[in-house]
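As you look at this complex, bear in mind that one protein chain is not there, while each of the others sits in place.
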Amino acid sequence: MSEEVAPHTHFQYADARHQAETALSGMWLFLASEVLFFGGLIVAWTFCRHWQPAGFDAGSRETVLWIGTVNLFLLISSSFVYSSGLAFMEAGNAKRLIQCCVATMAIGSLFLLLKFYEWHIDISEHLFPAGPFKINGADAGGARMFWSFYFVATALHAAHMIVGVGLVGWIALQARRGAFADGWLTPVEVIGLYWSFVDIVWIVLYPIIYLVGRE
Amino acid sequence: MSQIVLPQSQISYLSDGVSLRSWLLTTDHKRIAILYMISITAFFFLGGSAAALIRYNLIVPEGMIQSAETYNRLFTMHGIIMVWFFLVPAVPVTIGNFVVPLMLGARDLAFPRLNLASWYLFMAGGFCALYALFSGGVDTGWTFYTPLSSNYAQGHVVVVVMGIFISGFSTIATGINFIITIHRLRAPGLTWYRLPVFIWSLYSTSIIFVLATPVLAITLLLLMFETLFHVGVFDPKLGGDPLLFQHLFWFYSHPAVYIMILPGLGVVSEIIPVFARKELFGYKFVVWASVSIAIIAFFVWGHHMFVSGQSLFASVLFSMLSYFVAVPSAIKVFNWLGTLHKGRIRFDAPMIYALGFIGLFTMGGITGLYLAALAADVHLHDTYFVIAHFHYIMVGGMVSAYFAALHYWWPKITGKMYPEMIARAAALLMFLGFNLTFFPQYILGYLGMPRRYHAYPPEFQVLNVLSSAGATILAAAYLLPLFYLTYSIFRGARAPANPWGSLGLEWQTPSPPFTKNFVVTPTVTEGPYAFSKHETFDV
Amino acid sequence: MNARHRSDLLIWLGLLLAAALEFGVSFLAIPQGVRPILILPSIGMAVLVALGFMRLLTAPDIAKSFAIGGIFWLTVLLGLAMTDPMTRAVYAVIG
Partner (left out) sequence: MKLTLPLAASTGAETDDLLLGLVGVSIAVLALVFGLMGFYIIRYRHNSPIDRGALEEKSFRFEISWTIATLVVFFGLFIWGSVIYVRQFQPTGNALKIYVIAKQWMWKIEHAGGQREINALHVPIDTPVELVMTSEDVIHDFFVPVFRVKRDVLPGQYETLRFRADRAGTYHLFCSQFCGTDHSNMIGDVVVMPAKAYADWLTSNGAGDTLADQGKILFIRYGCAGCHLGGGTVRAPSLAGLYGSPVPLSDGSTVLADDRYIRDSIMYPKQQIVASYEPIMPSFANVIPENDLVRLVAYIHSLAEEKRG
């Protein structure tokens, strides 16, 4: 085995395809790990709603439905745009990939802006679970638990989004430098997996935050 | 196996750059293993000092340490450091990091930079935890049960939890690295059933790393939220269920127990055939036992909650599942005995540690049956019986296995031989000291002494003094290797490539190995323990 | 526009349809205990994203096994954790 097999191949791999499949598999394994990470949150949601259905749903009714729904639309579309970018790059069109990356980042940032605005609304309506709280009476306990869940879940998702926007930006930069000109697309695919996964997380969070508790 | 040619240009990984920078920015799995080894040794002795103080306190019924608060912080520190900064990472990140690519005939792990990053994450988490533990400490116990930890505890709960959270990502990264490496970077001819059992056990461990640790991470995040804002999903004041935390926590922490023992089982399965000079009895059963332990480990967490107020149905279900996870462990013990049968057994230090492991692991495992039996657990739960049980597995088992592995691969890692006689003496001393320390605790627990007591009724004193006396011997036995292994680095005899006559790939390259492990990628044609085909190899 | 683009576009439309369905159904008067079924369209959407944008079908075999493994362990976590509250006799139920 020679020292460097191909320009992008690390010395422990037989060839570029070997390395590419390894990287993809590694990302999938990381995503499996992430499934369990958010899985813990879903257990918390199921458990708490099981004991306090009325309070939990009373909390859920206070969420800003339109922002959640618009954000769902944005994320679905961003995954689509990024995936199209990958398809363009597979056909050798780096310029289109860069455009798609920029569009993905723009949609992602819009998502985050809306999310920040939503938090602003929530907090100004005294929906942050600590301190004075909007809901009183029998449902207050369950509602506070819902809003604890809400803030942890959305903050984690937003953190993943911020990382994702950065990673997509990095792909755009690499593409501009011509890094993918020789058909080596592993980073584009790997980051795409991550971005779509963050999308899936929102797809699952959306109904349990905004829809299930409504009447 | 193919003959290895040694060109002059190949240099050992130890001489490939000597600057601090060449160590701190290395992506060589062998050097990262050394970095880990140094950090882990420090954590081990730190956690050990806390243990020594705990045993010192318990010499007299009213407690030698004046303040209960200090004592509580000490056992919390002991638990946190030993569990998350020694036992969980110990064998995988040190020995595993070093030998996995070598055993596979690979030149490095699949993601070398991720490997280095995981060391930095580990250190960052470690410093967070250390900062919290030394600038006031935490008095929650390592289990952080809510609402004690979130709303009543003193100290830096958030910082120490942050430390564990960060180091959790280090173990996830290591797990991903191992699983992918084992899937993708095996040498030609190295089929799954030709893999050494150690690789299988690390594969199983990594499954738990990757799939259990994230649940701990999210649990700790929810705990941090609750601690910071004094409101959250575990809060009974809001009508929250205090058992939710325990379910989430033990979903990680029970499999984590197997993180702590599976690599040990692998090490012992590796060492016994070599020193009995005989093929491992029931290879396929041993490897599938590892994998099934890793999977069933996720189904049994509820047995930590038999007296907690969990539903009757759940308790009975978890009790039954717990017995299932004990079966593969028993299979392993029987297979080791089968390997010893008709062997040619040598008693080098690694083998003495391994034999000690079999004894202590069996004792620890069998007392696990008491705790899985519901009615017996009601009496024994949260007493010293539990402490004795898991120390037999964790310390008697895992720490013995760590020392076994350290001695077995020491010539490969450092290129030097350790002093054999003193190593054997240390192994025996460790076995004796360990039993004297922890056997009395079984009786203490049966008599009803609860865990985490700073002071205790006077009738428990005799057994506690015995235990503390044993701890003194144990401490001396742990310090011995620190000295003679360090000594051997400088003054030890040069190690040959294969001092034990092993058949694994890691012994086919010089000691210490080249930076890129192998000059020619080896081709494998037989199983890992085919000693019957190599009679002449006998040393 | 190649085959890849066409299938991505279809996936996107499918996702929008499912999202609209989920959103619409949520306005129906579903009893509180049954409302978690609103998650079902989301599970479908997650599968669509995994198979479509993430190209799970053409991924290496071990990637598929990791994806299945993640879902399997999630089921274990949810299933076993919920056995406790579901069966806890807070009040002795009379049959």
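Some notes on this structure:
First chain written, first letter: the chains are A, B and C, and each begins at residue 1.
We take it that contacts are C-beta pairs under 8 Å (C-beta built on N, C-alpha and C of every residue); 3 or more make two chains touch, one makes a residue touch a chain.
Since the structure is predicted, the reported quantities are computational estimates derived from the model, not experimental observations.
Touch with the chain omitted from the figure is made, among B:253, B:315 or B:502, by B:315. When the full complex is taken into account, the listed residue touching the unshown chain is B:376, out of B:42, B:123, B:376 or B:519. Across A:14, A:54 or A:130, the residue that sits in touch with the chain not pictured is A:54. Summarising the interface, subunit A meets the missing chain with residues 51-55, 137-141. Contact residues of subunit B toward the unshown chain are 63, 68-69, 72, 139-141, 145, 147-148, 151-154, 236-237, 239-240, 242-243, 276-279, 281-282, 285, 306-309, 312, 315-316, 319-320, 323-324, 326-327, 330-331, 333-335, 337-338, 340-347, 355, 358-359, 362-363, 366-367, 369-370, 372-379, 381-383, 443, 446-448, 450-457, 459, 462-463, 532.
Please note the rule applied: only the chains that are shown with their structure count from here on.
The touch graph of the protein chains shown is complete.
The chain pair with more C-beta contacts between its two chains, of B-C and A-C, is A-C. Remark: subunit B and subunit C have CA centroids separated by 36 Å (rounded to whole angstrom).
Averaging C-alpha coordinates per chain places the centre of subunit A 16 Å away from that of subunit C. The set of subunit A residues touching two or more other chains comprises 21, 25, 29, 32-33, 36, 39-40, 43, 47, 51. Under the contact definition stated at the top, the residues of subunit C that touch 2 or more other chains are 62, 69-70, 73, 77, 81, 85-86. Note for the complex: subunit B touches subunit C at residues 183, 207, 211, 215, 241, 243, 247-248, 251, 298-299, 301-302, 310-314, 317-318. For subunit C in complex with subunit A, the residues that touch the partner chain are 2, 4-5, 8-9, 11-12, 15-16, 19, 22-23, 26-27, 29, 32-33, 35-36, 38-39, 41-43, 45-46, 49-50, 52-55, 59-60, 62-63, 66-67, 69-71, 73-74, 77-78, 81-82, 85-86.
Put simply, subunit C touches subunit B in their complex at residues 62, 69-70, 73, 76-77, 80-81, 83-89.
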